[in-house]
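Only a single protein chain was left out; the remaining protein chains are all shown in position.
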Amino acid sequence: MIGIGVIGYGYWGPNLVRNFAEAQGARVVSVCDSRAERLAPVSKRYPGVKTTTSADEVLNDPAVDAVIIATPVATHHALVKQALQNNRHVLVTKPLTDSVVDAQELVELAAKKNRVLMLDHTFLYKGSVRTIKDMVQAGKLGNLYYYDSVRVNLGLFQHDVNVLWDLAVHDLSIMDYILGVQPREVSAAGIAHVAGRPEDIAYLTCFFEQNLIAHLHVNWLAPVKVRKTLIGGNKQMIVYDDLEPDAPLKIYDKGIDISSSEGIYQALVSYRTGDMWAPQVDMREALSAEAAHFVDCVTHNKRPLTDGESGVRMVRILEAANESLAAHGKPVKL
Amino acid sequence: MIGIGVIGYGYWGPNLVRNFAEAQGARVVSVCDSRAERLAPVSKRYPGVKTTTSADEVLNDPAVDAVIIATPVATHHALVKQALQNNRHVLVTKPLTDSVVDAQELVELAAKKNRVLMLDHTFLYKGSVRTIKDMVQAGKLGNLYYYDSVRVNLGLFQHDVNVLWDLAVHDLSIMDYILGVQPREVSAAGIAHVAGRPEDIAYLTCFFEQNLIAHLHVNWLAPVKVRKTLIGGNKQMIVYDDLEPDAPLKIYDKGIDISSSEGIYQALVSYRTGDMWAPQVDMREALSAEAAHFVDCVTHNKRPLTDGESGVRMVRILEAANESLAAHGKPVKL
Amino acid sequence: MIGIGVIGYGYWGPNLVRNFAEAQGARVVSVCDSRAERLAPVSKRYPGVKTTTSADEVLNDPAVDAVIIATPVATHHALVKQALQNNRHVLVTKPLTDSVVDAQELVELAAKKNRVLMLDHTFLYKGSVRTIKDMVQAGKLGNLYYYDSVRVNLGLFQHDVNVLWDLAVHDLSIMDYILGVQPREVSAAGIAHVAGRPEDIAYLTCFFEQNLIAHLHVNWLAPVKVRKTLIGGNKQMIVYDDLEPDAPLKIYDKGIDISSSEGIYQALVSYRTGDMWAPQVDMREALSAEAAHFVDCVTHNKRPLTDGESGVRMVRILEAANESLAAHGKPVKL
Partner (left out) sequence: MIGIGVIGYGYWGPNLVRNFAEAQGARVVSVCDSRAERLAPVSKRYPGVKTTTSADEVLNDPAVDAVIIATPVATHHALVKQALQNNRHVLVTKPLTDSVVDAQELVELAAKKNRVLMLDHTFLYKGSVRTIKDMVQAGKLGNLYYYDSVRVNLGLFQHDVNVLWDLAVHDLSIMDYILGVQPREVSAAGIAHVAGRPEDIAYLTCFFEQNLIAHLHVNWLAPVKVRKTLIGGNKQMIVYDDLEPDAPLKIYDKGIDISSSEGIYQALVSYRTGDMWAPQVDMREALSAEAAHFVDCVTHNKRPLTDGESGVRMVRILEAANESLAAHGKPVKL
């Protein structure tokens, strides 16, 4: 039975605690948040769990084998570093750190200490994303042409990071998993509307080898919640939307056929050509699969799907994006 | 009764002919297309209309007072120029020309000849766009924060222009009309998937004075048809989608209120805050209003809403966008 | 070339004229409406077509081979009868007449005169309905369990017939075509909200042999337009919605599997089980296919898909429905 300590009980923490409380082979030992008032509901709901406002208490508790860190990004490096130094396994929310240098240091430390360092890239544990990965890997889409995602809503302003680091990181992790290749150049544009706050709207374009392009639109100021990803290949195309519970994935039997320009002409007047197919998707909560995976990696000393390296790759793109953002879209090589 | 000659009977031409055939104060005199086979249905449907494969015949027909040009962009400059020189009024499909220099020459010629030069920016004659314009002008949205549009579908490949010149020009004309200000810098990214063809996917960011940003996503390779525009201000936000006939406009009683960070926190968990309101919109065909407007401008020698200058403004942005596109997003000043 | 005379130029007449004006092998000779002001636009749009306020003029015009009757139901019997007696072929809008006796008289007269008598059951000429028919006929759905349709919107009040005779007749014709069997009993409920007007909301249940049931909901007072039909079998189920142009048909790989009660339990928590498939459907205008079919039947003396007998079957159900309606749902045998 692995003892879990959770640091950070804000917006996401409660979901982590709930899922680990029900995970086989693990038990939540203690929950920490610097804001004492956040801890009352924990005691009410989980009588057996210790609560504290001191992270050190968790990091040094011998009953704690693995630490889950769900605090602001700026605090990740120090907390993860201390946890690893104390020989604890770590699950940390995204992004791993706010700089590539710090991220790499943590990956090396985890390797040296032979501890599991796992990123909470929750979306990779969703049935819908798994299904897309399988289809792409099986070549169902043919040559990939583009990856386009929109993730907007009226969201909580982060004080320490801009909207790319808060929202785009989700899509970057999905993209990284599905495409399996790294962009060689990025261009980003964005804007801040609140004095002294980071960008709240941003657009990020990733250029890859061959003629593959990716684009991410993230926005904290949208009146509606949109989560829509288009993935296009020359054989088939996918529309992925987790807000459509009855059909999160729609696969279109239509790529692009140059010869039949007549067929393409038809497409202009009708809405689409070819059949559409919506496969049944495992709708179980991603976080419960993620919790089980973390427990499994810790128990059997396995490398997680969302390992530290994946965290480094995300931060590398985000760092380059920030540089481009500051220069109104100037392309930045990776 | 104004005599109308139509040059170009491809995808859009039939809609122009149908609407002018029913417009008060006008009659369609002749229709021209270089492809003889395109003309047969014209004779069947409009027995009284002359058909020809020669543009000159139309341009020199004394019964033709005004010429409608619905041909590929590359041919616009020569045809419009000859029509104006022959003292004909002109309605031309977008974009006006493929270069700013040519566009300006036509505007000056129209002024010298005192003829009407009108752009077929059809969307500005839609009830939905008119309603948005009225709301913005009345200050209902407060300070504008962003304009974001997506116009994608599986579309006809243009041989002579890329997807920005084919699709984004629609959104640029709407944006130009609604915002009433010009961007001072643009950044564009895109990609071509067919050897020897222009870009089929493109993203265009427009930077304005103050903290207003605009972004356009256009794509000829999308499996689904999407026409969605988000317009955000600090008081209200609009979602405009012409594919939702029962509610093309949705206005959200929600801007961004910095003080109530608690309210914004709630927004994270619920889908949106504030009421939504969908005003009834005039759903009549835009092209019929546009035809009536053209007839009115010719008859009473008025300046059209979509005059030659508006055409020049679109081409200016598109020229800059192409320069940025070639440099992977390098910002280009206007 | 068949000469077409059209009697009735109200809401639907213009669509009939437009489609026959473009149909191969036919030409519109004359259009009649008792309201002279309705005829002006006809002359403007179809210079070659005669207009008149006298039905007799059309019915006796030697240039008229076939008469299209698009007038109120109460006038159908007399007009169709005279047209057939004058040896004209007839296409009449639904329902055929307001009584079974009158309907049968017309069918017999058409047979005696060897003229085509066709019903304007437009929906049977839609690609979507054709595709459903093919699937059901091929046994794709297995044993049919139910047919459920909803057709509601804020509609024009008919003076002479209630909402069943105005709207449900569409669904009855689709049901008749797809199921290929007749109900043996009906139960109907409805209500009128305007003094002296017929029922504006009604519900009709049809009982068939075996355990097949059909239900139709029609409503002139609904705030939104809904056109949704569910067809369920033990192998597959269909959702048909013509208001979803990109996917009017959705086929669910799910019937009902009694043995796997566990699977059904899952269905409770997820939204559906099994894949969904949206076949590409011919989206061309049904009325143009219908016009071509009528011309073909007249030219080659064929029996139309929507013949007089189909009209009689609809009226038989509607008569029984009215009887049940008056008795608050009392079952009425056919």
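We just call them A, B and C in the order they show up, numbering each chain from 1.
The rule we apply is simple: a contact is a pair of C-beta atoms (placed from the backbone, for glycine too) under 8 Å apart; a residue touches a chain by one contact, two chains touch by 3 or more.
Model, not experiment: these values are computed from the prediction.
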| item | value |
| --- | --- |
| Selected residue (touches chain absent from view) among C:Pro47, C:Gly139 or C:Pro223 | C:Pro223 |
| Selected from C:Tyr125, C:Tyr203 or C:Phe294 as touching the chain missing from the view | C:Tyr203 |
| Residue of C:Asp148, C:Glu285 or C:Glu309 touching the missing chain in the full complex | C:Asp148 |
| Candidates C:Met1, C:Val181 or C:Val194 - the one touching the absent chain | C:Val194 |
| Missing-chain contacts mapped onto subunit A | 21-22, 41, 44-45, 47-48, 224-225, 246 |
| Sites on subunit C contacted by the missing partner chain, in the whole complex | 11, 145-146, 148, 150, 152-157, 185, 187, 189-194, 201, 203, 205, 207, 211-213, 215, 217, 219, 221-225, 230, 232, 234, 237-239, 250, 252, 254, 256, 258, 261, 264-265, 267-268, 271-273, 276, 324, 327-331 |
| Subunit B, residues in touch with the chain not shown (by the definition above) | 245-247, 270-280, 283 |
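We take it that only the chains that are shown with their structure count from here on.
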| item | value |
| --- | --- |
| Whole-Å gap between the CA centroids of subunit B and subunit C | 39 |
| Sites on subunit B at which at least two other chains make contact | 224-225 |
